[in-house]
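A short worksheet on the structure shown next.
All protein chains but one are shown at their positions in the complex.
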Amino acid sequence: MSTGLRLHLDFAACRGHGLCADLLPELVELDEWGYPLLRDGAVDPGLLPHARRAVRACPTLALRLLKAPARAQDAATRKAGHR
Amino acid sequence: MTGAHRGRPRPRADGDGRPAAHPARLTAGWRQARRVSLHEHLDIHGPLPQPGYRRPGWLADAVAQAGLTGRGGAGFPTGTKLRAVASGRRPAVVVANGMESEPASAKDHALLARAPHLVLDGATLAAQAVGADVIHLCLPRTKPELVDQVRDSIADRQHSGAGDTPIEVQEVPHHYVSSEETSLVRWLNGGEARPSGSLERPFERGVRRRPTLVDNVETLAHIALIARFGPAWFRQAGLPDSPGTMLATVSGAVASPGIYEIAAGTPITDLLACAGAGQDVAAVLIGGYFGTWHELRAVAALPLSAGGLRPVGASPGAGVLVALPEGACGLAETARVLGYLAGQSAGQCGPCVFGLPAIAEDFAQLASGRPNGDVLERLDRRLGVLTGRGACRHPDGAVRLAASALTAFAADARRHASRMPCAAARRGSANGGFLAIPRPWAEGEWE
Partner (left out) sequence: MTGGPSPLWYATRATGVTALLLLTGTVVLGVVGVARLDSPRWPKLVTSALHRNTSLLAVTFVAVHVLTTVLDTYAPISWISVIVPFTSSYRTLWLGLGAVAFDLLLAVAVTSLLRVRLGYRVWRAVHWAGSACWPVALWHGLGTGTDTRLPWLLGLDAACVAAVAGALGWRLCLAGSRPGRLTAKLACVAVPLATAAFVAAGPLQPGWARRAGTPVALLAGSAASARAPSPATAAPAGGSFSGRAARTQASGLVTLTVWARMTAPTPQSLVITLRGTADGSGISMSSGTVSVAAGGASPGYQGPVVRLDGDRLVAELRGPGGSVVRARITLVIRGPEATGRLAVATGEGQ
């Protein structure tokens, strides 16, 4: 049974503190500059408490849990965002 | 003709019988260095259609049937956007995007300078269609003469009583990312002209939290003609999945660089012939600085349309085509552009702030033939992690450009990486480049 929730990062708010990667290494890795790489897809039910904890721990409130799906929506809004 | 052509391409006079140039629609009545006056505009195109007896959604329906897509680069269906904004509960706002921060594009500037009334008509009609009570025409702060000309044109209209939605000319800071629609909305709301990472799109909540229609000025010009002549007329040009005409800016190794109005879906080789390209064109940049490089032989026969270019991973973008001759170094050109794009970051998101300069540096090393370590491996790794990790698509565009360069110039890339750069790269940028890099402008000025 899927949680129907996915991780979303507001990159403008993220300052690369990295607490999310410490708390949720299964879904968050840090790139070479210290910023999160999120794994796609819905969060597993077993990882949900850890995901919530990671969201709470973010010092800048950049990490959020949103309702999936998003990929299709993101693609559409991406196109619309062009100059 | 000789060597590189720097700075803005000169706008071209209208049709002189070359096969690819379509009978003029937007470019009707264009003459060198002259603006089409209101009087001439009405003569050529006819009066501004009044809603009259037609029901409120008539224009959105017509535009949807016509299949018009955004001419600013994203190619989003315009009719859908009009309907989405019109369905908002609060009075809407129209933003006409004349910023054209893409250095290789000059069509919007030409359109505003030569045929402003088409744009103003389109904006007025769009405002009526979405129920907007104000139009913000956004122009770059670095072009005061253009701003004055447009203001004159607006004044002319007021005196002749064509449309009563107020049009406010806004002089916006002119950074590369400032022309992005969320940047304009943010600036109009009193903030900086930087993209916002908000999950709410402008068509839902934009200027003053009202539904906001942001359209490129060329798109609005097409709306002005669709309103007069109907969707069937619009579809007489172009392809079924890419109808109508478009303005393309051709530059680089061509005899007559400039703006051409072509039917959407014109084969690339035809457009190049139109602009007087020689036999020595080896590669083309399609779309803009956020577009893609291709070997000419891979794309020559392809139509300049979204559907036609998708198989090779390209898109018409802002209608930009740059021709690179045989002796030039695509890697060096790309390195210079990446350096420019890295400097144009809004500075809000870590991956862009750190990643773009990193790949620009890698590309500079590659271009000069003096790489540190395995630069191709590094680029491969970094290009894989920069897409989709920012408040806007600026890093995505840079990554797209870089990745396409590594594919189109793969043989060169291998040689450069083995410390055997090509002759052009060794010559350096003595004679400039084919891709113009704008002079740095007011870096700290974002408001």
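Should a chain be cited, it is by its letter among A and B, assigned in written order, with residues numbered from 1 in that chain.
In this section, a contact is a pair of C-beta atoms (placed from the backbone, for glycine too) under 8 Å apart; a residue touches a chain by one contact, two chains touch by 3 or more.
Since the model is a prediction, treat every value here as computed from it, not as a measurement.
With respect to the full assembly, the chain omitted from this view is in touch with A.
The chain not shown here is touched by just one of A:Leu5, A:Leu38 or A:Ala57, and that residue is A:Ala57. Taking the complete complex into account, residues 13, 17-19, 22-23, 56-57, 59-61 of chain A touch the chain not shown.
Just so it is clear, only the chains that are shown with their structure count from here on.
Separation between the centroids of chain A and chain B, computed from CA atoms only, is 31 Å.
Those residues of chain B that touch chain A in the shared complex are 70, 72-76, 81, 97, 99-102, 179-182, 195-197, 199, 201, 203, 216, 318, 348-352, 354-355, 358, 382, 385, 388-393, 396. Within the complex, the chain A residues that touch chain B are 8-16, 31-35, 37, 66, 74, 77-83.
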